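Reading through the structure tokens given below for one structure.
A single protein chain has been omitted; all remaining protein chains appear in their positions.
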Amino acid sequence: MRRTIPLALTFIVGLYPILAFFVPDVRIAHANDWLDEALVIVAAFALPLGTVNVIMTNTSKLKKKARGWQYSIVLLAGLAIMAIYGLIGGTGVDPKFQWMFVNMVSPLQSTMFALLSFYVASAAYRAFRARNVEATILLIAAIIVMMGRIPFGDMITGGRMTPLSEWIMSIPNAAAQRGIIIGAALGAASMSIRIILGIETTYLGSGKD
Amino acid sequence: MNAKKLLNVDRRVIYLLVAIGALIPIIRPIGLPTVPTEPVWKLFNKIEELGPDDAVIISFDYGPSSEPELNPMAQAILRHCFARRVKVLVMALFPLGGVNMAIDQLDGIADEFEGLEYGVDYVNLGYKDGAQAAMKRMDISIQALFPTDVNGDPVDDMPVMTGARNYDDISVVISLATGIIGEYWVNLVNAQFGVPVAVGCTAVSAPKYYAYLRAGQMMSMLGGLKGGSEYEKLLVDKYDFARELYEEPDVKARSAMAGMDVQSIVHMIIIFFIIFGNAMYFLMKKQEKEEKER
Partner (left out) sequence: MVSFGVWLNAFLTLCILSFLYKDNPFFRFAESLFAGMSLGYYIGLANQQTLMPNLFRPLFGDFAGNFVLIIPMALGILLYFRYIPKVAWMARIALAVYIGYYIGVMFLQKLHGEVLPQSSDTILQLRGIGGLEILWNVIFIAGVFSVLLYFYFSAEHKGVLGKVSRIGVWFLMISFGASFGYTIMARISLLMGRFSFLVNDWIRPLIGAS
């Protein structure tokens, strides 16, 4: 029962949006609309789900005084402060919540990602090698596209680089991406059917209970 | 020349060169030209066709990790819509930072235009969880999904919502997206409800989106900082207020057109790294071969 009911629910709830798309019945549409409304709320509960796990892990680290436990204090303090201002604000974005986002969360995340530009440059120098035909094609395409994205490309080639770069993006690149999109979409659709029909059940966990 | 030594140079030397290449054009802007491309023209021309009786959705589906790329295009598109007095419904469906990006951009841009009133000409509906569930809900009623705006005030009585009840009243959805949310607007909203969708995306996503653009699933695409700079250029060429605004030092320094100076210099540095690295690699191979033969 502990697995049968969830599998049955997955089947019914999974099939319903598909049914509602094909069957033009007002009652089915209303039920589908309610399902959409309900899942917006369930998704809101799901968003911070991993937070509980992080709190448990870091609290355990603190208790055991494991390596790096001081950073767990920082993590938990940051979590608590943001969460408190997010909860006491009620409906609407609290000004302090917005301030902390703009002056703390935003620069932290932006800079984390900005580090990647250095790594990309280092990789371009150390690892990007024309070892074979395929790697050479990749390299040439990369250089043409990069030159086409900056004004210098057109200045050096008399305006030819941008059209060439656009051609590469619109024809061979778009063709390859389309192949990937179709292939991945068919794979995802078949996985969806497997989950709806209960063939794939890994999302339910180990099933030891 | 010892090719092996050059190839194994400390990575911090590379980091330093990149940092210098990025800093110089920020301190001393160059002002390189920008040429708009067709994918960007399409959105510009679409908004040129719209007026005070039309409504658009601008969805801030990005966070701080894409802020430098997408903020400039967000500002340019908002300025364009406000200049034409198009009704603007701002929302966010991306969890990490979308709503805060929207708050950060919207009011400042709206203040540049006289006579614009919050709740009448534009509204910030805030963030909603659920992504696809939220998108599907808006086909029935945008107000049912967003009963309050970002500040918690009811949207019932806001005049801007009168002419924007659901997708039927929306001329175009512009998603400024850092990933999959942009695709959802295309493969769900455009596919199932027929709403024209334009996507302003990060440069990482742009290559993939050319396939959607070709198929007409996206009516327009602004790819990365270059896309933003092209839109700014179109705005500056068409509107006097934009030309004057983008000459102001504060606005100019933060514009995508100025950002392209940095892009240009660092791109050249990286292209040099690729070519030089490969040249040293082949030289090293040759030197090793010669040493073996000796």
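Each chain gets a letter, A and B, in the order it is written, and its residues are counted from 1.
The working rule: a contact is a pair of C-beta atoms (placed from the backbone, for glycine too) under 8 Å apart; a residue touches a chain by one contact, two chains touch by 3 or more.
If you're wondering where the values come from, they're calculated on a predicted model, not measured in any experiment.
Looking at the complex as a whole, the chain kept out of the display touches A, B.
From the options B:A74, B:V195, B:L225 or B:M257, the residue with contact to the unseen chain in the full assembly is B:L225. Contact residues of chain B toward the unshown chain are 12, 15, 18-19, 22-23, 26-27, 65-69, 95-96, 99, 126-130, 132-133, 136, 145-148, 150, 152, 184, 186-188, 190-192, 202-204, 206-208, 211, 214-217, 223-226, 249, 253-254, 259, 262-263, 266-267, 270. On the side of chain A, the interface with the absent chain consists of residues 2-3, 5-7, 9-18, 21, 34-35, 37-54, 56, 68, 71-72, 74-87, 89-94, 97, 99-118, 120, 124, 133-135, 137-146, 149, 167-169, 171-183, 185-186, 188-189, 192-193, 195-196, 203-205, 209, using the contact rule stated above.
The rule is short, and it goes like this: only the chains that are shown with their structure count from here on.
By the touch criterion stated above, chain A contacts chain B in their complex at residues 17, 21, 33, 36-37, 39-44, 46-47, 90-93, 98, 101-102, 105-110, 112-113, 117-118, 120-122, 124-126, 128-130, 139, 142-143, 146-147, 149-152, 154, 162, 166, 169-170, 173-174, 177-178, 180-181. Contact residues on chain B toward chain A in their complex (touch as defined above): 7, 11, 14-15, 17-19, 22, 32-35, 37-38, 63-65, 67-68, 95-97, 99-100, 103-104, 126, 128-131, 133-134, 136-137, 140, 144-145, 148-153, 192, 206-208, 210-211, 213-215, 226, 260, 263-264, 266-271, 273-278, 281.
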